[in-house]
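A single protein chain has been removed from this complex, and every other one stays in its place.
== subunit A ==
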Amino acid sequence: MQISGRLELSRRHLLIVGAASLAASSIATPPPAAAQSAPTGAPVMTRVSFDVNGETHQLELDTRTTLLDALREHLHLTGTKKGCDHGQCGACTVIVDGRRINSCLTLAVMHQGDEITTIEGLGTPDGLHPLQAAFIEHDGYQCGYCTPGQICSAVAVLAEVKAGIPSHVTADLNAPLRLTNAELRERMSGNICRCGAYSNIAEAISEVAGRSA
């Protein structure tokens, strides 16, 4: 087990700490707006432990911490991205107990004992997941910000199709599924790509699914 939240000091950390101490030393600085809007608001801390990419982590967190913020800010797994933070873009998609979810719309404290897979757990630079390789091969991105969410979502989509879970475009709810391009696009609609790399994303997923887009 690894006790997290204690990483070596990074340059980014030093900058944050530096900024904080600067603010603290300035008497004229007004309190932050968030503090004003939370009059009763003393933070409530709680403990939670869960597995991320096969490693158990124990955290002490403000109850308000989303799974996304726990992954990024406390475990420093910054592969999972914060896009809209409201469940509309899918950039924060991770796989929890085998299912894809928006990590921004769930509290970390609600995941006691869960097994979480992030983009970092799917592959490594030297051992890419087939979908990671296919995204590179098919140029399934431009800026890359939505890519970790797209890939986590795609991994789960292939599992959902294999499990026979129907979609909005499935013509017959009671017949075996075929992963057509229309099926794939419908199932990936919770992942927005601002650069519009959709056709290449569809090709990458289709290749791994064993069919052409």
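As a working rule, a residue touches a chain if its C-beta (ideal position, glycine included) is under 8 Å from a C-beta of that chain, and two chains touch if they have at least 3 such contacts; residues count from 1.
The working rule: contacts and distances are computed from a predicted model.
Its record in UniProt calls the unshown chain "Xanthine dehydrogenase family protein subunit M", which is the match among "Sarcosine oxidase subunit alpha/sarcosine oxidase subunit delta", "Xanthine dehydrogenase family protein subunit M", "TRAP transporter small permease protein" or "Thiamine biosynthesis protein ThiS". In the complete assembly, the contact with the undisplayed chain comes from A:100, out of A:57, A:81, A:100 or A:129. Remark: the omitted chain is touched by one listed residue; of A:52, A:157, A:179 or A:197 this is A:157. Subunit A meets the missing chain through residues 37-38, 40-44, 46, 62-64, 66, 85-87, 90, 93, 99-102, 105-107, 109-110, 153, 156-157, 160, 163-168, 170, 173-174, 185-191.
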